[in-house]
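The complex appears here minus one protein chain, its other protein chains still in place.
== chain A ==
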Amino acid sequence: MSLLSARNIRFARGGRPILDGVDLSVGAGECVGLIGPNGAGKSTLLSVMAGLLKADGAVALDDRPLEQWKRADRARRIGFLEQGATCHWPLTVERVVTLGRLPHASPWGGEAEADRAAIARAMQQCDVTQFAERSVTSLSGGERARVMLARALAGDPAILLADEPAAGLDPYHQLQVMELLAGLAAGGMAVVVVLHDLTLALRHCTRLCLLDEAGKVAADTAPADLLDSGALGRVYGIELLRGGHEGAPFALPWRRLRSEMRA
């Protein structure tokens, strides 16, 4: 059963279609990678699915139209990690992660035992506990990205929508974040993650949804099948170097195709 589904989403900006009849659904236990060239509408689709952007079409959360949900209830179900998320004030890391509990806060304040446990767990999962007392604005970009992911996870969402959570991270922490997301999905969370790194996407996602530049879904299938279909190379306009390691397929962007060969 899908927890969050978008059907026939259409969205245009300045007369140019960004999304043109897109379907995407995600269920518990899935880690769906949302991939595609720049400007294909990946972030737009994520915003629409998070209820932050109104578009034509239908989005349903737990089989109920998203717009019928109360804001607070929706915020408890869906965690959203903005691309390049940052904090305007030099709060301590722990304060930032604590803000993630906002959707659960009682009107009269105070942090309950459940809040503290969720905050500590999220900080541990994202490996930011050692920065707890440091100001978030004093961290490096990669460290800050992990803090922001911890903020989103502290809310204990059933669904996580993450926009390029691995961008700007070193390989070690890229793998750490992707292993974390895959692990959360294996534990029953529904994850949709926008990625630019095809190697990470192919290796860690259970399904890949490929958007093309016309804002349509070019493919929505298992990573190995997507690789076999050749759609990746066509949509990105590149030649891929394919291989396998430990029984899993991988692909490296090798060279650009001449523009007329591009899909």
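What to note about this one:
Assume a residue touches a chain if its C-beta (ideal position, glycine included) is under 8 Å from a C-beta of that chain, and two chains touch if they have at least 3 such contacts; residues count from 1.
Here is the rule we go by: contacts and distances are computed from a predicted model.
UniProt lists the omitted chain of the complex under the protein name "ABC transporter permease" (options: "Protein translocase subunit SecD", "Cytochrome bc1 complex cytochrome b subunit", "ABC transporter permease" or "Acyl carrier protein"). Interface note for the absent chain: among A:A28, A:A58 or A:L91, the touching residue is A:L91.
Summary of contacts with the chain left out: across A:T129, A:Q176 or A:T221, the touching residue is A:T129. Listed residues A:A28, A:A58 or A:L99: the one in touch with the omitted chain is A:L99. Residue positions on chain A in contact with the hidden chain: 47, 50-52, 71-72, 74-76, 78-80, 82, 85-92, 94-96, 98-100, 102-103, 105, 111, 116, 119-120, 123-124, 129, 132-133, 135, 148, 151, 155, in rising order.
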